[in-house]
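All protein chains but one are shown in place.
After this line comes chain A, so read on.
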Amino acid sequence: MQQSDAKADLEHLLSRISKGDRAAFQALYSATSAKLFGIVLRILKERDSASEVLQETYLKIWRNADRYEAASGRPVTWMAAIARNTAIDALRQRRERTLDASEDGDDPLERIADERYARVDPVHRETLRGCLGELEEALRGCVVQAYCDGYSCEELARAYDMPQATIKTWLRRGLMRLKECMDRE
């Protein structure tokens, strides 16, 4: 209930932003910047570059607000995708980066279940959690670290001490099994 309200609010803001409404933009920024900053900071690990990427992300949101289609999902997902893509592009340009395989020791599967972070439909969250749980640990690890921490195939290959081609196969297999599992549920 609350979720659909939030979705409607953000959609309303986006539609005003698409008409150049700066006040709506500021409201959208206030409502969502901490979430998006968390996402880009986790990928970039460094506040300065994360701040730059966040800025670029919101400029893209400002310019492309008219391209958000209400029918095609949640506004937060749309904005988070822009943030992740911008962060990943910045990261790949920067290239070298130190990598510690076990991020913060926290199990992402646990956190998916953690209500504190909940913004998504709980059923959806449980579905992803269940389906990720069905994957072998390495496959799951690769998918989660790529998504949350922005690891490239190359970095994953180093972390798991495997050839890149193997990682690629794992990722594809992991994704296909996730899709199959989630579409079934």
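The working rule: a contact is a pair of C-beta atoms (placed from the backbone, for glycine too) under 8 Å apart; a residue touches a chain by one contact, two chains touch by 3 or more; residues count from 1.
In the analysis below, contacts and distances are computed from a predicted model.
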Write down which listed name, "Cobyrinic acid a,c-diamide synthase", "Peptide ABC transporter ATP-binding protein", "Pyruvate dehydrogenase complex E1 component subunit beta" or "Regulator of SigK", is the UniProt protein name of the chain that is not shown.
"Regulator of SigK"
Using the touch definition up top, pick the residue from A:L10, A:A24, A:A65 or A:V144 that touches the left-out chain.
A:V144
On chain A, what residues meet the omitted chain?
22, 25-26, 29, 33-35, 37-39, 41-42, 47, 50-51, 54-55, 58-59, 62, 72-74, 76-78, 80-81, 84-85, 88, 92, 108, 111-112, 114, 116-120, 124-125, 128-129, 143-144, 146-148, 150-153, 156, 168, 171-172, 175-176, 178-179, 182
